[in-house]
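One protein chain is absent from this view; the other protein chains keep their places.
For reference, chains read A, B and C in written order, and residue numbers begin at 1 within each chain.
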Amino acid sequence: MQAEQVLVAGLIEVCRATIAENADHLCALDRAIGDGDHGTNMRRGCEAVSAEGESVSSLPFPDAVEKIGLTLVMNVGGAAGPLYGTLLIEIGRELRKNGEKADFSLVLKQAIDAVARRGRSHAGDKTLLDVLYPVHAALAKRSPLGDVARKAERSANRTAAMKAMRGRAAYLGDRSIGHVDPGASSCALLTTAICRYLGEHRPQ
Amino acid sequence: MQAEQVLVAGLIEVCRATIAENADHLCALDRAIGDGDHGTNMRRGCEAVSAEGESVSSLPFPDAVEKIGLTLVMNVGGAAGPLYGTLLIEIGRELRKNGEKADFSLVLKQAIDAVARRGRSHAGDKTLLDVLYPVHAALAKRSPLGDVARKAERSANRTAAMKAMRGRAAYLGDRSIGHVDPGASSCALLTTAICRYLGEHRPQ
Amino acid sequence: MKKFMNTAETMVAESVEGFVRAHEAFVVFGAERKCVRRRHLTSGKVALISGGGAGHEPMHIGFVGQGMLDAACVGHIFTSPTPSQIIAAIEETDTGAGCLLVVKNYDGDLMNFEMAIEMAGDRHGLDMIVVSDDIETSRSGDGRGRRGVAGTLIVEKILGAAAERGMPLAELKQLGEGLNTRIRSIGVALNGVTVPQTERTTFSLGPDEMEMGVGIHGEPGHARQPFAAADAIIGHLCETIIADIAVMPGTQALLFVNGLGGTPPAELYLAYASARRIIEEKAIPIERSLVGTYVTSLDMQGLSVTLALLTDEEIALWDAPVATAALRWP
Partner (left out) sequence: MKKFMNTAETMVAESVEGFVRAHEAFVVFGAERKCVRRRHLTSGKVALISGGGAGHEPMHIGFVGQGMLDAACVGHIFTSPTPSQIIAAIEETDTGAGCLLVVKNYDGDLMNFEMAIEMAGDRHGLDMIVVSDDIETSRSGDGRGRRGVAGTLIVEKILGAAAERGMPLAELKQLGEGLNTRIRSIGVALNGVTVPQTERTTFSLGPDEMEMGVGIHGEPGHARQPFAAADAIIGHLCETIIADIAVMPGTQALLFVNGLGGTPPAELYLAYASARRIIEEKAIPIERSLVGTYVTSLDMQGLSVTLALLTDEEIALWDAPVATAALRWP
């Protein structure tokens, strides 16, 4: 297997395992201000991706990422499916467009903006964007992977203070304040898992 | 007012008061082996009779008793309405048929048999008949009113040991054993109230 | 006890009032609100009348209308209506061909309907048919007969269609009695119910218990069992039914899964899927189906399964048009 294929397979597995471990916690967060299924939704998506793992990791890296995004869209449903799906589809497409020399932080920025358009949402709306934007900022200034992960975690925790403006939590108005956003939390968990994996397997 | 009219009005009131006081208890008994409404049913009947009290007590005694029975039938519903109604309608009719010289214990026997036919039931089926038959027996051998009342109470308590063969409790089979029958209990309560009233107002 | 009500005393009257107002195209109140009757009677047709205690809605008022009942009498909660109500229904709906009274097999109901017949029989052609489909109550073999439960809907639909076609009183009674021998129901409850008048639960179940063999009056059933998977529960219900009913070759069945008041449609459909699988495995073909909340026990969580073995003629009568609040097809 090529290094890239191993990398994709490893990332798929590490994401699956992280979500499986934290699914109950994510559901609990979603119960507080949503409908209690975010962990279940994410797990279903990761399992669908895992099931296609072999065929996916044989693709060129950009195609693999896009395919993973499409698998998420077609299997998750809810808000998480289109959001995480759009993120990965766009990363894949941008990577392909920009070829070998792609600047990942620019690619990520394009993809995050696509997520924001998809969700008609902005920074500060108490969603996974409130983790994605800070992660992008950290990558843009070339912070070490450990710092990126810590920033993701901190950003997720900061959503507790926010009033939700998008997603189901928005219907609660002020009652959404005081709870961490489930999507932000899953996003931080995945960021941390990915950073750790890359740190161990692909030292910068 | 004639003595008989006073008597009818007094009996109506004493029965109403007894049932009102014990309605919750009768419902509790009915909850255990029936549908929990026997107290409510009996109270509704007594209130309907009370509401007609004046016009009823102006009638000749047999007509008054029959009218009370009809009022129960037309207002109570459930099992209690037709049973108590039939009892009083038949007592009234038998009294009228036999005129001044009627032997009350024979009259009562006819009426109890009519109740048994109405309910397709027998002694030992765990119903109000298991109070009515012993009350008749006591009256037939001219026991003092206090003894009649005590016999009614004891008979009601004895239904606890019986397996219900009629009414809703019958659907429970053996599970009906160990509970006093609500209809037997209301019948004993009414018998006691009537005996006490007669003892005080019409010493034998 | 959290129920949408104002006072226990007025609850039934207010609910029936809402029903009549919501369905004024089909029904009107009889005089003094003693019964609910069809808005338009068909002259010369046998009138089909039913009734029973409140707490089983939409039964029976929801079955009043073209092709089913002519009138229904509502008693207090779990309490048979009085002869006074039943006589009122007879007087309002008898257009000359007499009335058939459909009575569920409870001593209270029987006695009240019988007294009504005794009191009004000199002025009207009257007869009565007693529905007794509840299998659980036939077990002890004391000959008390079974309770009448959800199968009553089937009897009322089929007799209603037959009456609409002009079948005379005696034949209707015969049809109903034959039908009654081929209908079996059995129920399971996940909780007891609270009778509003007393604010007490009729029985209470732990979080992992269920009550097997319940009827529709909050009475306990024949056994308390540990709660189980749907297939196990429904399997037990279906097998009890099949063991009790004489299935002939060529038999056609109607399968009816009925919610007891607090069970949502999604669970009823899941139970139906399970029941249908199990019954078809026994080579009994399901030709007609009904799934929904039709015969309730206040807000009880639970359901009943009813199996009816029907003749071709009865299937045709089941399919005949009906226009009531609860059942409607062209």
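The rule is short, and it goes like this: a residue touches a chain if its C-beta (ideal position, glycine included) is under 8 Å from a C-beta of that chain, and two chains touch if they have at least 3 such contacts.
Computed from a predicted model, the values in this text were never measured in an experiment.
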| item | value |
| --- | --- |
| Interface partners of the hidden chain - shown chains only, full complex considered | A, C |
| Hidden-chain contact residue, picked from the options A:N22, A:S50 or A:N75 | A:N75 |
| Touching residue (missing chain; options A:A28, A:L59 or A:A123) | A:A28 |
| Among C:I49, C:I241 or C:L303, the residue in touch with the chain that has been omitted | C:L303 |
| Interface residues of subunit A (partner: the chain not displayed) | 24, 27-28, 31, 34-37, 39-41, 44, 73-83, 85-86, 118-120, 165-168, 170-173, 175 |
| Positions on subunit C contacted by the hidden chain, ascending | 2-7, 11-12, 14-19, 21-23, 54-55, 57-58, 62, 190-191, 207-208, 210, 227, 229-231, 233-234, 261-274, 276, 289-291, 293, 296, 298-299, 301, 303, 323, 328-330 |
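Note that only the chains that are shown with their structure count from here on.
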| item | value |
| --- | --- |
| Centre-of-Cα separation between subunit C and subunit B, whole angstrom | 31 |
| Interchain centroid distance [CA atoms averaged], subunit A/subunit C, Å | 55 |
